[in-house]
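With one protein chain held back, the other chains of the complex are shown just where they sit.
The chains carry the letters A and B, assigned in the order they are written, with residues numbered from 1 in each.
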Amino acid sequence: MQWEIVIGLEVHVQLATQTKIFSGASTAFGAEPNTQACAIDLGLPGTLPVFNSEALRKAVQFGLAIEAEIGKRSVFDRKNYFYPDLPKGYQVTQMDFPIVGQGQLEITLEDGSSKVIGVTRAHLEEDAGKSLHEDFEGMSGIDLNRAGTPLLEIVSEPDIRNAKEAVAYLKKIHAIITYLGISDGNMAEGSMRCDVNISVRPKGQAEFGTRCEIKNVNSFKFVEKAIHCEVQRQIDIIEDGGKIVQETRLYDPDKDETRSMRSKEVANDYRYFPEPDLLPVEIDDAYVQAIREQLPELPDAKIERFISQYQLSKYDATQLAASRLLADYFEQVVSACGQAKLAANWVLVELLGQLNRSSTELSDNPISAEQLGQLIQRIQDGTISGRQAKQVFEAMYQGEGSPDAIIEAKGLKQVSDTGALEAMIDEIMSKNPAQVADYRGGKDKLFGFFVGQVMKASKGQANPAVVNDLLKAKLQG
Amino acid sequence: MSLAPEQVKHIAMLARIGADEQELQAYSQSLSSILDLVDQLQAVDTNGIEPLANPLDATQRLRADQVSEPNQREQLQSVAPATAKGLFLVPKVIE
Partner (left out) sequence: MLNKTLTEQSQALAKGEVSSLELTQAYIQRINQLEPQVNAFISQTPEQALAQAKAADERRAKGDAHALTGIPLAHKDIFCTQGVRTSCGSKMLDNFIAPYNATVIERFNAVGAVSLGKTNLDEFAMGSSTESSFYGPTRNPWQLDRVPGGSSGGAAAAIAANFAAGATGTDTGGSIRQPAAFCGISGIKPTYGRVSRWGMIAYGSSLDQGGPMAKSCSDLALMLEVMASFDAKDSTSVDQPVPAYSQGLTQSIKGLRIGLPKEYFGEGLDPRIADQVQAAVKTLETQGAIIKEISLPLTHLAIPAYYIIAPAEASTNLSRYDGVKFGHRCDNPKDLQDLYLRTRQQGFGTEVKRRILIGTYALSAGYYDAYYRKAQQLRRMIKNDFAAALQEVDVIAGPATPNLPWTLGAKSQDPVAMYLEDLYTIAVNLAGLPGMSVPCGFVDGLPVGLQLIGNYFQEQQLLTLGHQYQLQSDWHLQQPELSTSGGN
C-alpha cells in the first residue's frame, strides 16, 4: 500500500523580551533556579498579571511577516490543568481570539521547487517552568524561572507531507523570527520548540488518519528523525491490522524512537474561559501600520534580491538567506572581494562545511568576512590557486592570521614569474630529450608529463595557467 | 438536573479535590440542588447577546518591557512547604 503522510506543526517561539509576558521579572537565560520567578510568576495569592507591550509588538511583527490577519481584538483565556511546573494551575493563552490569524509562508525544497504552507494562527501565551528530575531524596525539583516567559505559538495547517518539508518550514520560521529579531531562535536553549502532529493515510484517501502528537522536539535534525520513526511506527501498526491511538508521545533521540507520555494519559478537560484578570487587547490600524513600516527586509525579499543583484541560483540564495546573520556575513564578504558567486561558494561550501564539522555556530565563526573576502581576492588575482586557498582557509580557521600573513608564512605564493619558470622548463626539457622528441612527434599526451615536472620542480607553487602557456610555446620549438 | 456521585467523582478529579464516598454523596446532593437553582437560566432566550466578561467592557492596558522584579527567591521560598537548592520540591514527576 502507498501511504501519504500528513504533518502539522505547532512551533513555540520564546519572544526576546526583557521581562515576562505578565510580570516585570527578567527572562534572561541560565540564571540560578527561581531567581527570576517573582510573586506573579509563582501565582502567589493576590497577585495580578499586566500585559507586556513588547510581547504584543513582537507578535504583530510576526503576523505581518507572514501576511496574516492581525487580531484587532485579541482575548486571553485560561487553560486549566494541574502540573507542578504550572504555578497557577492554569496557563494564560489565547483560544478563540488570537493575536495573529490565518497566514502563510513559502518553503523552498532542495530541488529548488517551492510550496506554500498555511499558518492557521499564532497566539500569545505564557511558558511553564521546568521539572528537574534528578533525585532530591525521591523528589523532583521545580524551577519556575521560565514560567511566564512570552511564547508565540505558531500553528500550521496540516499541509506538510514529509520530513524534509517539515524541516524546511521550521527553517523558514526560524529565518523569519531571527530576521525580525523577535526571538534568538536558539533551539538548544529552548527558544524555539516544536510539537509535531503526524498521521498517515492510504494515498488517495480524503479523510485524515488518527494523529499522534510528538511533544517538544528541539532540533531540526530530531524533527526529521522523529517524523521518520513515528511514520514507520504508525504504518507498521496499521499494516499489522492495528489501530492508531490518538495520544501524546515523546521522541527519544538516544533510542531513536517515540514513546507514549505517561503524564498525558488521562484525557484532559482544559476548561478554557476568558481570563478575568486581563482585558481584551485592542489595537488600531495606526499601531499596525507603524510596525509594518519598520519591518526589516524579510527572507523572501532577500532571496529575490540575491538572485537579481548577485546572479545567484535560487537554491544558493535561499541557503544564504536562511539566517539573517549568514546573509549579512555573505554580503560583507561580497563587499570585501567583489566576487558574489565565489563568495557564495566559499560561504556555503567551505565555511558552513567547516563550521558543521567542528559543530560551531555561525555566531562563533572565527573567520571575519573581511578576511574571507581577502582570501577570495588572492585567488582572483592569481596569488594563490584554489587548492592553495583551501590550505590557507584551514589555517585561517585555526586562527593563524590573515590570508596574506598565512600565504607569506607558508610560502604559498604561486610562481608566475616567466623568467624563473622558463629556466625551470629549459632545464626539464634538456634532462628529458626523448620525451621532447616524442611530444614533437605527435604524442600530445606527454604535455601532462611536462606540467607535472614543472609543478614538482616548483614545489607546487607554479601558476598552472602561466606554466601551460610557456610549455606550449617552448615544446612547439 | 442532578449530579450522580460518579459524575461528582469525575469533577472532583478534574479539580484535584480528594473526596471519600461519604463526601461524594453529600456533594452529589448539594451540587444537584445548586444546579436546580442555576438551571433557571436555561429558560431565558439569550440569542445574539454578547457575553459580558468585564462589567466595564474595558480593554487591556500595556506594561513597558522593563525589569522591575529583582531576585526575591529567599523571601518567596520562605513560605514554601519544601525546597532544596533553590528548587520547589514535589513528589517525582513522571513524563
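Here is the rule we go by: a residue touches a chain if its C-beta (ideal position, glycine included) is under 8 Å from a C-beta of that chain, and two chains touch if they have at least 3 such contacts.
Keep in mind that this is a model prediction, so the values were computed, not measured.
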Missing-chain contacts mapped onto chain A: 39, 42-51, 78, 80, 82, 84, 87-90, 142, 269, 271-273, 276-279
Positions on chain B contacted by the hidden chain, ascending: 3, 8, 11-12, 14-19, 27, 30-31, 33-42, 44, 46, 49-56, 58, 60-61, 63, 72, 75-76, 78-82, 88, 90-93
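Heads up, the rule we're going with is that only the chains that are shown with their structure count from here on.
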Approximate Å spacing (C-alpha centroids) for the pair chain A, chain B: 41
Complex interface listing, chain B residues touching chain A: 14, 16, 53-54, 58-69, 71-73, 76-77, 82, 84-95
Of all residues in chain A, those that touch chain B in their complex: 17-19, 23-26, 32-40, 42, 44, 50-56, 82, 84-85, 131-133, 136, 138-144, 250, 261-263, 269, 271, 274, 276, 278-282
